[in-house]
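Structure record follows, encoded as C-alpha coordinates.
One protein chain is absent from this view; the other protein chains keep their places.
For chain A:
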(Lines give C-alpha, C1' and ligand atoms only; values in the text may rest on other atoms or scores of the structure.)
Protein backbone atom coordinates (compact mmCIF):
# COMPACT_ATOMS: atom_id res chain seq x y z
CA UNK A 1 0.00 0.00 0.00
CA UNK A 2 1.39 3.34 -0.92
CA UNK A 3 1.48 5.82 1.88
CA UNK A 4 1.53 9.21 0.33
CA UNK A 5 1.69 11.77 3.17
CA UNK A 6 3.92 9.64 5.31
CA UNK A 7 6.25 9.08 2.43
CA UNK A 8 6.56 12.77 1.65
CA UNK A 9 7.26 13.61 5.23
CA UNK A 10 9.61 10.76 6.08
CA UNK A 11 11.37 10.36 2.77
CA UNK A 12 13.28 13.60 3.05
CA UNK A 13 14.42 12.81 6.59
CA UNK A 14 15.68 9.50 5.43
CA UNK A 15 17.50 11.11 2.56
CA UNK A 16 19.18 13.60 4.83
CA UNK A 17 20.64 10.85 6.97
CA UNK A 18 24.39 10.37 6.59
CA UNK A 19 25.33 7.90 3.92
CA UNK A 20 27.87 5.19 4.30
CA UNK A 21 28.00 4.43 0.64
CA UNK A 22 30.83 5.46 -1.61
CA UNK A 23 31.11 7.90 -4.42
CA UNK A 24 28.66 6.36 -6.88
CA UNK A 25 25.89 6.59 -4.40
CA UNK A 26 26.56 10.22 -3.61
CA UNK A 27 26.55 11.00 -7.27
CA UNK A 28 23.19 9.40 -7.68
CA UNK A 29 21.75 11.12 -4.66
CA UNK A 30 22.66 14.61 -5.80
CA UNK A 31 19.99 16.91 -7.09
CA UNK A 32 22.44 18.56 -9.45
CA UNK A 33 22.23 17.03 -12.85
CA UNK A 34 25.47 16.20 -14.52
CA UNK A 35 24.71 17.51 -17.99
CA UNK A 36 25.20 14.27 -19.85
CA UNK A 37 22.19 12.01 -19.43
CA UNK A 38 24.02 8.83 -20.25
CA UNK A 39 23.82 5.48 -18.56
CA UNK A 40 27.17 5.13 -16.87
CA UNK A 41 27.39 1.68 -15.46
CA UNK A 42 30.43 1.11 -17.64
CA UNK A 43 33.42 1.39 -15.29
CA UNK A 44 35.58 3.08 -17.91
CA UNK A 45 33.03 5.82 -18.50
CA UNK A 46 32.52 6.10 -14.80
CA UNK A 47 36.21 6.58 -14.19
CA UNK A 48 36.41 9.16 -16.94
CA UNK A 49 33.54 11.09 -15.41
CA UNK A 50 35.10 10.89 -11.99
CA UNK A 51 38.48 12.16 -13.09
CA UNK A 52 37.14 14.88 -15.35
CA UNK A 53 38.03 18.22 -13.69
CA UNK A 54 35.15 19.98 -15.40
CA UNK A 55 32.61 17.75 -13.70
CA UNK A 56 32.66 18.14 -9.92
CA UNK A 57 33.18 14.63 -8.59
CA UNK A 58 31.62 15.02 -5.18
CA UNK A 59 28.13 16.51 -5.14
CA UNK A 60 28.05 19.21 -2.59
CA UNK A 61 24.79 18.75 -0.73
CA UNK A 62 25.27 15.46 1.11
CA UNK A 63 29.01 15.74 1.34
CA UNK A 64 28.57 18.84 3.38
CA UNK A 65 25.82 17.60 5.63
CA UNK A 66 27.08 14.05 6.13
CA UNK A 67 28.79 13.52 9.46
CA UNK A 68 31.95 11.47 9.49
CA UNK A 69 31.13 8.03 10.83
CA UNK A 70 32.76 7.42 14.15
CA UNK A 71 34.34 4.02 14.43
CA UNK A 72 36.04 2.66 17.44
CA UNK A 73 39.21 0.75 16.68
CA UNK A 74 38.49 -2.94 17.13
CA UNK A 75 40.75 -4.51 19.71
CA UNK A 76 42.15 -7.90 18.73
CA UNK A 77 40.45 -10.80 20.47
CA UNK A 78 42.90 -12.35 22.89
CA UNK A 79 40.45 -14.56 24.74
CA UNK A 80 42.04 -17.80 23.69
CA UNK A 81 45.54 -16.68 24.54
CA UNK A 82 44.36 -15.30 27.89
CA UNK A 83 42.59 -18.52 28.72
CA UNK A 84 45.62 -20.60 27.91
CA UNK A 85 47.83 -18.33 29.96
CA UNK A 86 45.46 -18.60 32.89
CA UNK A 87 45.43 -22.35 32.64
CA UNK A 88 49.19 -22.43 32.50
CA UNK A 89 49.43 -20.15 35.54
CA UNK A 90 47.02 -22.28 37.47
CA UNK A 91 49.10 -25.28 36.64
CA UNK A 92 52.29 -23.57 37.71
CA UNK A 93 50.90 -22.14 40.93
CA UNK A 94 49.30 -25.36 41.99
CA UNK A 95 52.04 -26.27 44.42
CA UNK A 96 52.53 -22.79 45.83
CA UNK A 97 51.17 -22.18 49.29
CA UNK A 98 51.10 -23.67 52.73
CA UNK A 99 51.98 -27.29 53.26
CA UNK A 100 49.04 -29.18 54.67
CA UNK A 101 50.31 -31.89 56.94
CA UNK A 102 47.22 -33.85 57.86
CA UNK A 103 44.63 -34.00 55.21
CA UNK A 104 41.53 -36.06 55.06
CA UNK A 105 41.79 -38.82 52.53
CA UNK A 106 38.85 -41.14 52.40
CA UNK A 107 39.69 -44.80 52.51
CA UNK A 108 38.70 -47.26 49.89
CA UNK A 109 35.93 -48.53 52.08
CA UNK A 110 32.68 -46.87 52.81
CA UNK A 111 33.15 -46.15 56.47
CA UNK A 112 30.69 -44.99 59.04
CA UNK A 113 32.59 -41.70 59.02
CA UNK A 114 31.97 -41.30 55.34
CA UNK A 115 28.31 -42.12 55.73
CA UNK A 116 28.02 -39.60 58.51
CA UNK A 117 29.92 -36.98 56.55
CA UNK A 118 27.46 -37.46 53.74
CA UNK A 119 24.56 -36.90 56.16
CA UNK A 120 23.21 -40.39 55.76
CA UNK A 121 22.15 -40.46 59.40
CA UNK A 122 19.69 -37.56 59.27
CA UNK A 123 16.13 -38.73 59.36
CA UNK A 124 12.94 -36.73 59.41
CA UNK A 125 11.13 -35.06 62.26
CA UNK A 126 10.08 -37.61 64.83
CA UNK A 127 6.42 -36.85 64.27
CA UNK A 128 6.39 -38.01 60.66
CA UNK A 129 8.10 -41.30 61.19
CA UNK A 130 6.97 -44.64 59.97
CA UNK A 131 7.04 -47.05 62.92
CA UNK A 132 8.13 -49.86 60.63
CA UNK A 133 11.51 -48.15 60.54
CA UNK A 134 11.96 -48.43 64.29
CA UNK A 135 14.70 -50.97 63.93
CA UNK A 136 16.76 -48.66 61.75
CA UNK A 137 16.52 -45.70 64.11
CA UNK A 138 19.28 -45.00 66.57
CA UNK A 139 17.58 -42.24 68.52
CA UNK A 140 16.09 -38.77 68.50
CA UNK A 141 18.21 -35.64 68.54
CA UNK A 142 16.68 -32.18 68.53
CA UNK A 143 13.38 -33.63 67.44
CA UNK A 144 14.63 -35.52 64.41
CA UNK A 145 15.31 -39.18 64.08
CA UNK A 146 18.88 -40.34 63.70
CA UNK A 147 19.35 -43.39 61.51
CA UNK A 148 21.70 -46.03 62.80
CA UNK A 149 24.64 -45.98 60.47
CA UNK A 150 25.58 -49.54 61.33
CA UNK A 151 22.25 -50.60 59.91
CA UNK A 152 22.83 -48.41 56.89
CA UNK A 153 26.23 -49.92 56.25
CA UNK A 154 24.99 -53.47 56.66
CA UNK A 155 22.03 -52.94 54.36
CA UNK A 156 24.14 -51.10 51.85
CA UNK A 157 26.55 -53.99 51.84
CA UNK A 158 23.76 -56.44 51.20
CA UNK A 159 22.27 -54.30 48.44
CA UNK A 160 25.63 -53.93 46.76
CA UNK A 161 26.02 -57.66 46.86
CA UNK A 162 22.66 -58.07 45.18
CA UNK A 163 23.57 -55.56 42.46
CA UNK A 164 26.87 -57.24 41.84
CA UNK A 165 25.39 -60.70 41.56
CA UNK A 166 22.61 -59.56 39.26
CA UNK A 167 25.17 -57.87 37.06
CA UNK A 168 27.30 -60.98 37.21
CA UNK A 169 24.42 -63.08 35.99
CA UNK A 170 23.70 -60.77 33.09
CA UNK A 171 20.62 -59.15 34.57
CA UNK A 172 19.19 -55.84 33.47
CA UNK A 173 19.49 -53.27 36.24
CA UNK A 174 17.56 -50.02 36.34
CA UNK A 175 18.61 -47.04 38.45
CA UNK A 176 15.76 -44.67 39.21
CA UNK A 177 16.07 -41.22 40.74
CA UNK A 178 13.35 -38.85 39.68
CA UNK A 179 13.94 -35.89 41.95
CA UNK A 180 15.70 -32.84 40.54
CA UNK A 181 19.44 -33.17 40.98
CA UNK A 182 19.51 -36.94 40.96
CA UNK A 183 20.14 -37.18 37.24
CA UNK A 184 23.90 -37.20 37.50
CA UNK A 185 23.90 -39.78 40.30
CA UNK A 186 21.62 -42.09 38.39
CA UNK A 187 23.35 -41.77 35.02
CA UNK A 188 26.78 -42.25 36.50
CA UNK A 189 25.72 -45.36 38.39
CA UNK A 190 24.12 -46.73 35.24
CA UNK A 191 27.23 -45.96 33.23
CA UNK A 192 29.40 -47.84 35.69
CA UNK A 193 27.13 -50.84 35.99
CA UNK A 194 26.20 -50.88 32.28
CA UNK A 195 22.64 -50.53 33.43
CA UNK A 196 19.64 -48.41 32.54
CA UNK A 197 18.72 -45.15 34.16
CA UNK A 198 15.55 -43.20 34.66
CA UNK A 199 15.55 -39.59 35.80
CA UNK A 200 12.16 -38.53 34.49
CA UNK A 201 8.73 -39.58 35.53
CA UNK A 202 8.06 -43.29 35.55
CA UNK A 203 5.32 -43.86 33.03
CA UNK A 204 2.72 -45.92 34.84
CA UNK A 205 2.44 -49.27 33.12
CA UNK A 206 5.99 -49.47 31.80
CA UNK A 207 6.18 -52.97 33.27
CA UNK A 208 2.57 -54.06 33.60
CA UNK A 209 1.44 -52.57 30.29
CA UNK A 210 4.73 -52.67 28.44
CA UNK A 211 3.13 -53.92 25.24
CA UNK A 212 1.50 -50.52 24.88
CA UNK A 213 4.12 -48.33 26.51
CA UNK A 214 7.43 -49.63 25.22
CA UNK A 215 6.91 -51.05 21.74
CA UNK A 216 9.39 -49.95 19.10
CA UNK A 217 12.10 -48.85 21.48
CA UNK A 218 15.20 -50.53 20.13
CA UNK A 219 16.52 -53.72 21.67
CA UNK A 220 19.39 -55.79 20.41
CA UNK A 221 20.53 -59.36 20.90
CA UNK A 222 24.01 -59.85 22.29
CA UNK A 223 26.15 -62.88 22.90
CA UNK A 224 28.09 -63.80 26.00
CA UNK A 225 30.77 -61.21 25.20
CA UNK A 226 28.14 -58.49 24.87
CA UNK A 227 28.69 -58.25 21.14
CA UNK A 228 25.53 -57.73 19.12
CA UNK A 229 24.43 -60.64 16.91
CA UNK A 230 22.42 -60.29 13.76
CA UNK A 231 19.71 -62.51 12.37
CA UNK A 232 17.12 -61.87 15.05
CA UNK A 233 15.12 -59.25 13.21
CA UNK A 234 11.96 -61.33 13.14
CA UNK A 235 12.29 -62.08 16.82
CA UNK A 236 12.96 -58.43 17.71
CA UNK A 237 9.83 -57.43 15.86
CA UNK A 238 7.70 -60.02 17.60
CA UNK A 239 9.12 -60.09 21.08
CA UNK A 240 7.71 -58.33 24.07
CA UNK A 241 9.38 -55.42 25.80
CA UNK A 242 12.14 -55.95 28.34
CA UNK A 243 11.50 -56.04 32.04
CA UNK A 244 14.28 -55.05 34.42
CA UNK A 245 15.74 -57.77 36.60
CA UNK A 246 16.57 -55.39 39.39
CA UNK A 247 15.42 -51.86 40.15
CA UNK A 248 17.36 -49.47 42.36
CA UNK A 249 15.22 -46.59 43.50
CA UNK A 250 16.68 -43.49 45.17
CA UNK A 251 13.34 -41.95 46.09
CA UNK A 252 10.73 -44.61 46.80
CA UNK A 253 8.24 -42.08 48.18
CA UNK A 254 7.62 -40.58 44.73
CA UNK A 255 7.78 -43.89 42.88
CA UNK A 256 5.14 -45.95 44.55
CA UNK A 257 3.59 -46.87 41.21
CA UNK A 258 6.84 -48.20 39.92
CA UNK A 259 7.55 -50.22 43.04
CA UNK A 260 4.05 -51.62 42.93
CA UNK A 261 4.51 -52.70 39.33
CA UNK A 262 7.83 -54.27 40.19
CA UNK A 263 6.31 -56.28 42.98
CA UNK A 264 3.51 -57.41 40.67
CA UNK A 265 6.01 -58.52 38.07
CA UNK A 266 8.22 -60.16 40.68
CA UNK A 267 11.10 -57.78 40.06
CA UNK A 268 13.29 -57.27 43.12
CA UNK A 269 13.83 -53.67 44.19
CA UNK A 270 16.42 -51.82 46.22
CA UNK A 271 15.31 -48.58 47.79
CA UNK A 272 16.67 -45.89 50.06
CA UNK A 273 14.33 -45.74 53.00
CA UNK A 274 14.16 -42.61 55.09
CA UNK A 275 12.41 -42.59 58.45
CA UNK A 276 9.13 -41.54 56.87
CA UNK A 277 9.13 -44.15 54.10
CA UNK A 278 7.37 -47.46 54.17
CA UNK A 279 10.17 -50.05 54.10
CA UNK A 280 7.98 -52.87 52.81
CA UNK A 281 7.58 -51.16 49.44
CA UNK A 282 11.02 -52.33 48.44
CA UNK A 283 12.62 -55.74 48.60
CA UNK A 284 15.96 -54.55 49.92
CA UNK A 285 15.78 -51.40 51.98
CA UNK A 286 18.78 -49.20 52.66
CA UNK A 287 17.95 -46.98 55.63
CA UNK A 288 19.50 -43.61 54.85
CA UNK A 289 18.68 -39.98 54.30
CA UNK A 290 17.04 -39.72 50.89
CA UNK A 291 16.90 -35.91 50.97
CA UNK A 292 20.65 -35.40 50.82
CA UNK A 293 22.14 -35.54 47.35
CA UNK A 294 25.52 -36.18 48.92
CA UNK A 295 24.25 -39.29 50.65
CA UNK A 296 22.50 -40.45 47.51
CA UNK A 297 25.69 -39.91 45.53
CA UNK A 298 27.64 -42.08 47.95
CA UNK A 299 25.07 -44.85 47.89
CA UNK A 300 24.54 -44.58 44.15
CA UNK A 301 28.22 -44.83 43.38
CA UNK A 302 28.67 -47.73 45.78
CA UNK A 303 25.95 -49.63 43.98
CA UNK A 304 27.31 -48.54 40.59
CA UNK A 305 30.76 -49.78 41.53
CA UNK A 306 29.28 -53.05 42.70
CA UNK A 307 27.55 -53.44 39.36
CA UNK A 308 30.78 -52.61 37.59
CA UNK A 309 32.58 -55.31 39.54
CA UNK A 310 29.88 -57.81 38.66
CA UNK A 311 30.05 -56.95 34.99
CA UNK A 312 33.79 -57.24 35.02
CA UNK A 313 33.64 -60.65 36.62
CA UNK A 314 31.06 -61.74 34.10
CA UNK A 315 33.14 -60.63 31.15
CA UNK A 316 36.22 -62.33 32.51
CA UNK A 317 34.35 -65.55 33.00
CA UNK A 318 32.92 -65.31 29.51
CA UNK A 319 36.42 -64.92 28.18
CA UNK A 320 37.38 -68.12 29.99
CA UNK A 321 34.45 -69.94 28.46
CA UNK A 322 32.12 -69.80 31.41
CA UNK A 323 28.79 -68.14 30.83
CA UNK A 324 26.84 -67.11 33.89
CA UNK A 325 23.45 -66.73 32.31
CA UNK A 326 21.09 -68.87 30.34
CA UNK A 327 19.56 -67.94 27.02
CA UNK A 328 16.03 -66.71 27.71
CA UNK A 329 13.42 -69.24 26.72
CA UNK A 330 11.79 -67.04 24.08
CA UNK A 331 15.06 -66.59 22.23
CA UNK A 332 15.85 -70.26 22.58
CA UNK A 333 12.48 -71.17 21.14
CA UNK A 334 12.92 -68.73 18.32
CA UNK A 335 16.22 -70.28 17.38
CA UNK A 336 14.81 -73.80 17.58
CA UNK A 337 11.88 -72.88 15.39
CA UNK A 338 14.22 -71.29 12.90
CA UNK A 339 16.28 -74.43 12.76
CA UNK A 340 13.24 -76.63 12.40
CA UNK A 341 11.91 -74.48 9.60
CA UNK A 342 15.18 -74.69 7.78
CA UNK A 343 15.24 -78.45 8.22
CA UNK A 344 11.76 -78.86 6.80
CA UNK A 345 12.42 -76.56 3.93
CA UNK A 346 15.44 -78.60 3.06
CA UNK A 347 13.52 -81.87 3.30
CA UNK A 348 10.74 -80.52 1.09
CA UNK A 349 13.27 -79.42 -1.47
CA UNK A 350 14.91 -82.85 -1.42
CA UNK A 351 11.57 -84.61 -1.86
CA UNK A 352 10.62 -82.37 -4.73
CA UNK A 353 13.86 -83.16 -6.41
CA UNK A 354 13.34 -86.90 -5.83
CA UNK A 355 9.76 -86.72 -7.15
CA UNK A 356 10.86 -85.00 -10.32
CA UNK A 357 13.51 -87.70 -10.78
CA UNK A 358 11.02 -90.58 -10.37
CA UNK A 359 8.37 -88.96 -12.59
CA UNK A 360 10.99 -88.60 -15.26
CA UNK A 361 11.86 -92.34 -15.06
CA UNK A 362 8.56 -94.13 -14.21
CA UNK A 363 4.80 -93.65 -14.66
CA UNK A 364 3.19 -90.57 -13.07
CA UNK A 365 0.71 -92.53 -10.85
CA UNK A 366 2.98 -93.85 -8.17
CA UNK A 367 5.02 -90.70 -7.96
CA UNK A 368 1.83 -88.67 -7.48
CA UNK A 369 0.80 -90.87 -4.53
CA UNK A 370 4.20 -90.49 -2.94
CA UNK A 371 4.05 -86.72 -3.28
CA UNK A 372 0.66 -86.49 -1.55
CA UNK A 373 1.88 -88.59 1.33
CA UNK A 374 4.94 -86.45 1.71
CA UNK A 375 2.93 -83.28 1.62
CA UNK A 376 0.61 -84.63 4.35
CA UNK A 377 3.55 -85.30 6.59
CA UNK A 378 4.88 -81.87 5.81
CA UNK A 379 1.56 -80.23 6.66
CA UNK A 380 1.39 -82.04 9.97
CA UNK A 381 4.84 -80.95 10.91
CA UNK A 382 4.06 -77.38 9.91
CA UNK A 383 1.03 -77.45 12.18
CA UNK A 384 3.17 -78.72 15.00
CA UNK A 385 5.60 -75.92 14.29
CA UNK A 386 2.83 -73.35 14.34
CA UNK A 387 1.66 -74.62 17.69
CA UNK A 388 5.13 -74.24 19.04
CA UNK A 389 5.32 -70.70 17.70
CA UNK A 390 2.05 -69.87 19.42
CA UNK A 391 3.29 -71.36 22.65
CA UNK A 392 6.45 -69.32 22.40
CA UNK A 393 4.50 -66.14 21.86
CA UNK A 394 2.19 -66.83 24.76
CA UNK A 395 5.02 -67.76 27.05
CA UNK A 396 6.19 -64.96 29.26
CA UNK A 397 9.05 -66.60 31.00
CA UNK A 398 11.33 -64.28 32.87
CA UNK A 399 14.94 -65.27 33.24
CA UNK A 400 16.09 -67.20 36.21
CA UNK A 401 17.80 -64.15 37.50
CA UNK A 402 14.77 -62.84 39.21
CA UNK A 403 14.40 -66.05 41.09
CA UNK A 404 17.99 -65.85 42.07
CA UNK A 405 17.84 -62.26 43.16
CA UNK A 406 14.69 -62.71 45.17
CA UNK A 407 15.08 -62.48 48.86
CA UNK A 408 16.06 -65.76 50.35
CA UNK A 409 15.70 -65.19 54.06
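Rule of thumb we're sticking to: contacts are C-beta pairs under 8 Å (C-beta built on N, C-alpha and C of every residue); 3 or more make two chains touch, one makes a residue touch a chain; residues count from 1.
Here, contacts and distances are computed from a predicted model.
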Completion exercise
Among "Ubiquitin-related modifier 1 homolog", "DNA replication complex GINS protein PSF1", "Small ribosomal subunit protein uS9m" or "Pyruvate dehydrogenase E1 component subunit alpha, mitochondrial", UniProt's protein name for the complex chain that is not shown is "Small ribosomal subunit protein uS9m"
Completion exercise
Filtering A:133, A:151 or A:206 for touch with the omitted chain leaves A:206
Exercise for the section: Looking beyond the chains shown, say which of A:136, A:232 or A:281 touches the absent one. Expected result: A:232
Completion exercise
Among listed residues A:130, A:292, A:338 or A:358, the absent chain is touched only by A:338
Practice task
List the residues of chain A that touch the chain left out of this view.
Solution key: 1-4, 6-8, 10-11, 14-15, 19-21, 25, 28-29, 31, 33, 37-42, 77, 79-80, 82-83, 106-114, 150, 153, 156-158, 160-161, 164, 169-170, 172, 174, 183-184, 187-188, 190-192, 194-200, 202-203, 206, 213-214, 217-224, 226, 228-232, 236, 239, 242, 244, 301-302, 305-306, 308-309, 311-312, 315, 321-328, 331, 335, 338-343, 345-346, 399-400, 404
